[in-house]
Each structure stands twice: as C-alpha cells, then as structure tokens.
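Presented below is the structure to which this report refers.
In this view, the complex is presented without one of its protein chains, the others remaining in place.
When the chains are written out, they are named A and B in that same order, and each has its own residue count from 1.
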Amino acid sequence: MSVTPLDSQLTTIAPLVASVRDLRVHFRSKAGIVHAVDGVDFDVRDGETLGLVGETGCGKSVTARSFLRLVPMPPGIPVSGSILFRPRHACPSCGGSGCSTCSFGGRVAEVCPACGGSGCEICEHTGAETLDLLKISERDLREIRGNRIAMIFQDPGKALNPALSIRSQVAEVFYAHRSEELLAEAGVDVSSASPLLTRRARQQSRTAENALLSLPPFRSHRNAITKAADARVAAALAETQIPNPLAVMDRYPHELSGGMKQRVMIAQALACDPDLLIADEPTTALDVTVQARIIELISELQDRHKTAVVYISHDLSLVRKVADRTAVMYAGRIVEVGDSDQIFHNPEHPYTQGLLAAIPGTHQERGKLAAIEGTVPELIDPEPACRFAGRCPHHAEACWASEPQLLPVGERKVACFIHHPPESGVGPTIEKTA
Amino acid sequence: MSLEATSQPVIKPPSESALRVRLRRTREIAASVLSNPTTLAGLLVITAMVGMALLAPWLVTPNTPDPAQMPRDWGAIAVPPGSPDHPLGTTNVGGDVLYGVIWGARTSLRLSLIVVSVTVAIGVTVGSIAGFRGGRVDEVLMRIVDVFLSIPELIFALAIAAVLGPSFRNIILALAIVFWVKYARIMRAQVIHVKQNEYVDAARVIGDSPWRIYRKDVLPNSITPVIVQATLDMGNIVLVGATLSFIGLAEAGLAEWGVLVSEGQSGISGGRWWASTFPGLMVFLWALAFNLVGDGLRDVLDPRTESR
Partner (left out) sequence: MQIRDYILRRLLVLPLLIVGVSIIVFALTRIGGSPIGIYLSHEMSSEEVAEIEKRFHLDEPVPVQYFYWVSGVVQGDLGWSGVAAAPVTEVFPNKLAATMELAVASAVVAVSLGIGLGTYAGARRNRMPDHITRIVSISGAAMPLFWFAIVMLIVFWVGLGWFPIGRSRPEIFSSIAHPTGLYTVDAILAGSFTAFRDAVWHLVLPAVTLGYGATAIIARMMRSSLVEELQEDYVDAARAKGLAERLVLRRHARRNALMPTVTVIGLSFGFLLQGTVVAEIIFRWPGLGRWMADSVLRGDQATIMAYVLFTSVLFLFVNLVVDVVYAFLDRRVVLGS
C-alpha cells in the first residue's frame, strides 16, 4: 500500500480511536429498572492508556462490555447512545514502528467507505471510517471482536475454558481472523484451495468434514494448517514472556499459576494486533507481586504494538501509574475526565477528592481513615439530581434539582455545579457546608 | 468513639417462642411453595385425586359384594366412551371404566399411604440408629442397605411379589421391602451431618439424654429431605405398583389402574383404546402431580444454585 496524503491527514484529524457518547445501559430487575450506566461520555485517543476508575458497582464493567456488546440482553434492555470506533491499519510508510506520517503512532485510520475520504456525515467529516459498535451487524461485530478490539478479563482462571488446552484456545483467534494467512503459511494456494480446507482454516468444519480431512489427500494439508496455527500461538505466548511456550501450550488452565494465565489471556488478546485493548481489572485477582509484572508487561506490549488501552480498575494508585488520562466514574456516570497526573494532584470533582483522600498514605497520622460518608445511591429509577449530592460536603439546593453535565474545566471535563453553575437555584460553592 | 461498657445485658431472651417460630417458618415455606405455578397445579391435581378416592363410595355405586373388584355387566361389553351409563366406556368383560378410574384412586391412595408410612418408619429408624451409633453397627447396616440398593427397584419388587404369590397385599409388602432403604440412607446422612454441629455437643454438655437430643435437635433438622422424598415416593410407589399389577401380580378383576390397563390391552388391536388409556392416564397424572409438588418442596427446602 502506498502512502497517500490522506493517511497523514486522517491521523492528525482523527486521533480518536474510540468515542463513547451518552451511553445508557439499563437492566430489568424485580425491584425495577436499574440504570447501571446512565449517560457516559469519554474518548479514547489512539495509542493512549485511558484509565476508567470507580468503586464496585459504578458501572465500569458494563461500560467495558458494551464495547463488544457482551452485555446479556435479558436482563439488559436495549441500549441507547453510541460507541464510535475508527479501525486502523498499520502505517504503510513505517510498517507500524512509527514515523511522521502516522505521528509516530504506527497506525493510520481506514478510509471512510461512504465518502472515500472527503468527509461526510457518517464519519463526522474526518474522512476516516467510523463505526457505531452498538449498531453494526453481528457479523461485522464478530470481525472486530478479538481482531480490532480485544478484551482481557478480571479473573483469568474463570476467563479461560477449563476443558480446552492453552493451544486450542489461543489458536481460536487465529482461525477466526487470520485464516487466509494460515492457509498461506501452510503452503496452500488460497485462491485455488478447496472449500474443505478453507473452512477448516476458519474452524467451521462439521463432523463429517473433519472425518474427511483425516484421510490421506487432505490430511497433510490439515496438519500443515494446524502447525501454522501452533507456530503463531507459540509466538504469541513467547511475546508475553511465558517461559517455555511449547510446553505451556499443551497444558490446561488449571495447571498454570494466576500470573501465567493472565499472560495467556494477554497473548490471546494481542494476537491479532488490535487497535484497542479493554482491560477489565486485569490484576485484581492476582497476587501483589505478580500484579506489578503484569502491569509492566501490558505497558511494554502496548508500546510495542501501539495499541490504545482502556484500563479499568477500582485501584486509583494503580491507575495513576498506568494511565495517561483517567476518567472517574460514579453511579453510572463519568464525573471527571482528564490527564492522570493533573487529576491526582488537583482533583476537581468532590467525589474524586474524597477518593484520593481515602487512600491511606504514610503521610497521614494514625487515627481515623478518611471515608466518604454515605453509600452509593440505588440506581433504580433515579431522580434527576446529582448522584453524589447525598455524600458531597459541598452540596447545595441546586444539586438536588438537576443533573450536572460533563463540561470542560481547563483541559479537563468535570460534572459538577461548582464549576458550571446551574441554570436555577443556589449552586454549591467550594466552602464546605455543615 | 470507643467501646464503653454499657449497663444493659448483651444477651436478650428470644422474643418468639420456639413453637411460634416453627409455625411461622411453616407458613413461609407454604407461601413460597404455593407461589410456584407448577407446584400449585400439582397440588390441585392431588387434591382432586385424593378427593375422588375418599368420596368414591358416593361418586359411583360400590360394587357388591366387594367394591374393590370391578363390576361386570355382561350386557355392555366393550362399549365406547360417551354413553350416559358408561361415560368412559366399558372393558371387554363389561367393567365400567369410570368405576375403575374412581375406585382405582382409592386403591392407589391406600397403597401409597401404607407403603410410604411403613418405609419412612423403618428407614428413618434404621438410618438414625446407624447414624447415631456409628462404628460396627453403622457398617453392617449400611452394607445391607447397599446390597438392597444394588438390585434395580422394579426388578426387586417384581421378584419378591412373584415369590410371595400374586395379590395386591403382596405388592404392598414387596414395595415396602424394596423402598425403605432410601430413607435409611437419607436419615443416616442427615444424622451424621447434624451430629457434627455444635449445638448437639452443647446439648450433650448440658446433660440431655440421647433421646432428647434426637427428638429436639436431630429430628427436626433432618426431616426435610425425608419429607421431600416421601412426597416424591407417594407418586412413584403408585407408578411401580401399577406396573407390577399391569404385569399381572395383582388379583384379576381388581379395581386398580394397572390391572385395568392390562385388561384393556387385548382390545388395542381391535381399536378399543379406552379401557387402557383412561386408567393409565390416571397413573400418569398421579405420579406427575406428586413429582411436581415434591420438586417444588425441594426447591424451597433445599435451594440449589439453579438460577432461573
């Protein structure tokens, strides 16, 4: 592919790889409709790590799963809002290592098919292909899952199938998304290959076909395909610094330690070089010593692949180390978004302030732990009010009347009436109320 | 804020008496059982059938001299259903199918009540002894139970009834011999489980006699799986019993569902379907109803991880 002027233009104009706009996900329950995610907005920039922080139950997992439409639809209710995604390919001029054309991101946006790059409604006049993940067909979504957007889960012990070997499971991504390359690596001419083999490379063979494939003329090809897949699996495992990948491939998940399992998950996720990686609390289930290694690993791999990462956690200090920018989530909404260091040094939203104050630090005196008073409100048919009002030390009359919007405050965005006075009513001020 | 000694006593006497608690719990259980529609349906069917059984002498004219025998009307052989005299038709010896259906309920009720009471009594006793005593006694008793359980139920009952001679009473006996072991197993497991609980030790420390401990602590807590099993068996016993009488181990001409189905068999090839179909349907409904209620009870009394 030759470099076109469009490529660099697309990269500079459309640095966003994903954009969540007013996402709402509700659940039907016996008690009523739970508004788990109720108007979430944030952007993910190409190649960055965005931290998504919040306490348990604030809706961050649901948000994460919405990217790949993994939220179970009963009890979930069809969603509103959109999650825009701009798929990319490796920059043709540097092959992914980074150059001026791709602003050292290594990736260049795909051209919008509707306007051919000139800009239109669909691509928001950026010329780059833009998809709404919540609206594309099942088939298109499957193309993206594991391929352009990947996800790693909290407990690797539960996220790996106990009945399949590591080799089997990791190979699945290659069969699903790289079947033609597997065929080529197996020495099969893709254009003239029999459908039996192409289906095998896509892991679509039925029982009868599999029986047929074990017979001599096809057997060698089938084995070559399997070998090609195995080679890729080994390479993927090696990349995550798993010692002795060939031996590990033959093992089953229960035979591996927690750290190893998570490496396998990461290997699997990055196998097809995705544009975006969603990491849902990847280290929560691991021992502290292992945590550090895994975080380092994710960091390294992210640098190498130039993947954007959405890093979800309830652990603030962790997110600070890992994320370039951070979004703070509370009770189904984003309350603050901005540069990580700035947020940690100078939190604007009262909730963020409370969270940071609650972290026990060595500088504090012995005595009470600072906790945020009150509890997370019930999310069933919530009133239109600031959800943090009941626990906020600055709360005022207006806070109970309407919901604050996420609006810019300097380089950040904050959803609080302190910074954006409400239309009516007495707004809160920085001085604490009783 | 520090913990200061308060002047009030920490332990307060329970506000409800033990009996009240038990009554309330029973009512709660009944409520959740009844809230399940399938269980409710089962309960309704059971009520209808038991009602039919108890009211039989008034629903149909009892046969003379023995109401438990099917009446024979040689003037109405193999009449199809629909006639006012014989709404469900007659068998090929003139027996009124409706009579068989209604009186059969009575026979089935008698069968299931006797067998279930006897088996529960024996099984619970044996199981309790095995569980409490432990050691040699337990080993021996459980080996016997295991041997009994090695023989498939129907086949065992079949052999016993065959050896004793064909009669309904022998069917009852055979079923009792075969089915008590289940309760022994259940009860023993429960006793052992409860025995390990601390409040039994506590009772022993206080000086309660073993019998008292058994009655007050062990029995009430072990009884739930027995109740569930007994309910299921009320249905199952009739099922197996009807199978035995179908095969031919009851007296000929008995007003019992299995016997009727067997008698109706010869008419099948000639297209006379009613003499077998209706009584057999009753067996099915009886077993189904008790199964539904038993399952409902089990769901309430012994909740599992089934996430509906």
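In this section, contacts are C-beta pairs under 8 Å (C-beta built on N, C-alpha and C of every residue); 3 or more make two chains touch, one makes a residue touch a chain.
In this text the structure is predicted, and so the values were computed from the model without any measurement.
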| item | value |
| --- | --- |
| Chain not shown: contacting residue from A:V20, A:V173, A:C399 or A:C416 | A:V173 |
| Full-complex contact with the absent chain, from A:V37, A:A109, A:L131 or A:I144 | A:I144 |
| Candidate in contact with the missing chain, chosen from A:S19, A:T130 or A:Q268 | A:Q268 |
| Residue among A:L70, A:L196 or A:A238 that touches the chain left out of view | A:L70 |
| Where the unshown chain meets subunit A, residue by residue | 65, 68, 70, 74, 142-147, 150-151, 153-155, 157-164, 172-173, 176-177, 203-204, 252-255, 265, 268 |
| Subunit B residues touching the omitted chain (full complex) | 38, 143-144, 146-148, 150-156, 158-164, 166, 235, 239, 242-243, 246-249, 258, 261, 264-265, 268-269, 271, 273, 276-277, 280-281, 283-284, 287-288, 290-292, 295, 305-308 |
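As a convention for this text, only the chains that are shown with their structure count from here on.
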| item | value |
| --- | --- |
| Distance between the centres, which are taken as Cα means, of subunit B and subunit A, whole angstrom | 56 |
